[in-house]
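A single protein chain has been omitted from the complex, and every remaining protein chain is retained in its original position.
Here is chain A:
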Amino acid sequence: MNLFELLAEPLSYTFMVRALAVTIIAAVLCALLSCWLVLIGWSLMGDAVSHAVLPGVVIAYILGAPFALGALVFGFLAVALIGGVRDTSRLKEDAAIGIVFTTLFSFGLVLISITPSQVDLNHIIFGNLLGVSAADLWQVLALGAVTFTILMLKRKDFTLYAFDPTHAHALGMNPRLLGALLLGLLAMTSVVALQAVGVILVVAMLIIPGATAYLLTDRFSKMLLIAPVLAALGGVVGVYASYYLDASTGGMVVLAQGIIFAFVYFFSPRHGLVAARLAARNRRREAAAAN
């Protein structure tokens, strides 16, 4: 079997084509968002919101409402509860986050366990890339297009919000509104990505690509290119690997992204571990030679 056949064979199945499409869309969206999350320091918040949407999605399923709506409601509920617990008790934010999102996630698990349904709701938890229906794909496309458009139109405001919210405020912008908008997009993106890798692993796609790109460049505009390209690459590699190894698709996608991160972490020309060690050794040698 040559390389072309290796790549082409899975594409003869519709379910594989849909799986690839959803993976790429989810990977690109999550990667874009992750650039801001990593810089604001919202990785834990991404973890919390992406888990906390679970009960919202289940309730939306029960009521026949759009998943995104349920996810938005519970995403904001999680953020409000976290802020509330943090501000009105002596607990620090990480504890508040840990309490709120695990409780909401558990609520989702309980709802799933008592809800009779034809489709296996456990797919929401672990993802169901190989079972993506045409309707699922359309929903992912629509949500993805809306999120992508808002992110791109307001990217400079989001970046200023991440860098210097006080200046944003001084210019008459509303930093709280920008933050809320970003969290709303986070909830929407979680819905897109849970199709691909499931609620549990969405957070990986929301942190790894931005973190990887941040180790590769000192320009935010370049991060916005590098992160989605690497995330999509990891996604495609993951889907193919799962096809040939008959392994968990969501797991493979995240694993591939993680391996790419590890590679960059060691070998990034500017901010990689090896480059830093080499530079340090050269400095020592020069200092020794100078003496």
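Note that a contact is a pair of C-beta atoms (placed from the backbone, for glycine too) under 8 Å apart; a residue touches a chain by one contact, two chains touch by 3 or more; residues count from 1.
Here is the rule we use: contacts and distances are computed from a predicted model.
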Problem - Name of the absent chain as recorded in UniProt (options "Peptide/nickel transport system permease protein", "Y-family DNA polymerase", "ATP-binding cassette domain-containing protein" or "ABC transporter") - result: "ABC transporter"
Exercise for the section: Looking beyond the chains shown, say which of A:163, A:244 or A:267 touches the absent one. Expected result: A:163
Exercise for the section: Tell me which residue among A:5, A:218 or A:246 touches the hidden chain in the full complex. Expected result: A:218
Fill in the blank from the handout: Listed in rising order, the chain A residues that touch the chain left out are 39, 153-154, 156-157, 159-160, 162-164, 166-173, 214, 217-220, 222-223
